[in-house]
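Single-structure report; data block below.
Heads up, one of the protein chains got dropped from this complex, but the rest are sitting where they should.
Think of it as A and B in the order they're written, each chain with its own count starting at 1.
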Amino acid sequence: MSTTLDLHSHSDASEDSRAPVEAYLNWIKLRRAELPLDGIVLTEHRQFNREADYRPLEDKFGVMVLRASEVETNYGHMLVFGVNDDILARFDFANIRLDAQTLIDEVAKMGGLVVPCHPGRPNIGLCEHYETQPPLGNVVAVEVLNGGSRKGEDERSIELVRRYGYRAVGGSDSHLVSLIGLCATRFDADIRSIDGLVAQLRSGEYQPVDFRPRRKPVPHAVAVETR
Amino acid sequence: MALEFDQSLIGRVFEVTDPVSVTPEKIARFCAAIGETNPLYTDAEAAKKGPYGGLVAPPSFAVMFRNGRNFFEHVPRFGRRGFDAGKDAEFVAPIRPGDSITLTSHVKEVYEKTGRTGSMVFVVIRSTLKNQRDEVVAHIDHRFMNRQ
Partner (left out) sequence: MKNFSDIQIGNTIGPREQFVSKDECRAFAHSSGFAAPRFTDDEGARKEGLPGMILPGNMSLGLLSKFVTDWIGPEGGAQLVRISTTYRVPVQPDHTLVFQGFVTHSVPEERTAEIDVWIENEEAERLVTGTATVRFDK
């Protein structure tokens, strides 16, 4: 049995999102035909919520909720899966200047996994940093499909994966309810927990999936200078 | 490395502006500028029969009131320039022609993050708008982004 998860999403616990978790789950439940998701991973900016209990919402909507974090490093933004007390004691997630290599290595030792997100994005993605700094070691996978990408950004990420042989995942990076799940990752295996997700990201079979509808571009209007 | 600024600024009111009067002309100019044609906001006669019993300003008119000269003295500055990164506006009561609006403002929050354009410091200013009867008409959280 396969599992499809949106690996990158922000609820109203992130300062730049106003999307309640409940609204995300209800949206997925109502749109299952277009969004065949089994669950979402909340990756709040620069924080990890140890206390939150989403089990009642999971039961109500039949959508799994896993928790991770999006942190900021000298090689751009990265998703940290499998966050535990050891990792939280070792790293200050609010620090926007974390050392990427230390983070990747130590999180792996402590049972988690770091996945650089939107690598094709200027300044906060891996690609640009690889032009001026040596490539990172121990990178397993990067996010090549990101729902917030601008033109060319995902293409740069795909090129990076080709060059360095990284595995590829997808996530919506949703900050709005109606954008949840538009990019996701399909795993061949059954995943029921964050530890199961970390194990699959390390050594399972998976690929990014794109559920974005395509809107026809509006023809460019003729510019009229009336001054 | 934590951000360095005067932490005592957070939550302290730095500004109470002089009252600004709302004229029908100001509302009409705002409506014209966004292409507003809704009679509740543009037609005094028709608006009399509407839910507000008279002409009111469109809700977003509330974001047009600005902080005064104290702003740049009391708001922490980082880097060279600030940009408007977004607003969170809560509209509590309608603003009507003849109202006189006062802003009371404080720094709500300061935080750092990195984005496509580099390191940024966000300063969130909360302004509460009151009318001449001391009734709150709106709360506006204004996110200023400073590039470092």
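What we mean here is this: a contact is a pair of C-beta atoms (placed from the backbone, for glycine too) under 8 Å apart; a residue touches a chain by one contact, two chains touch by 3 or more.
Please read all numbers here as calculations on a predicted model, not as lab measurements.
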item	value
Residues in chain B touching the chain absent from view	26, 29-30, 32-36, 38-40, 50-52, 58-60, 63-64, 66, 83-92
Contact set of chain A toward the excluded chain (per top definition)	16, 18-20, 22-23, 26-27, 30-31, 150-151, 175-179, 215, 217-221, 223-227
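Here is the rule we go by: only the chains that are shown with their structure count from here on.
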item	value
Distance between chain centroids, defined by C-alpha means - chain A, chain B (Å)	34
Residues on chain A engaged by chain B in the complex (per definition of touch)	15, 45-46, 72, 76-77, 95-97, 121-124
Contact footprint of chain A on chain B as seen in their complex	1, 109, 111-119, 122
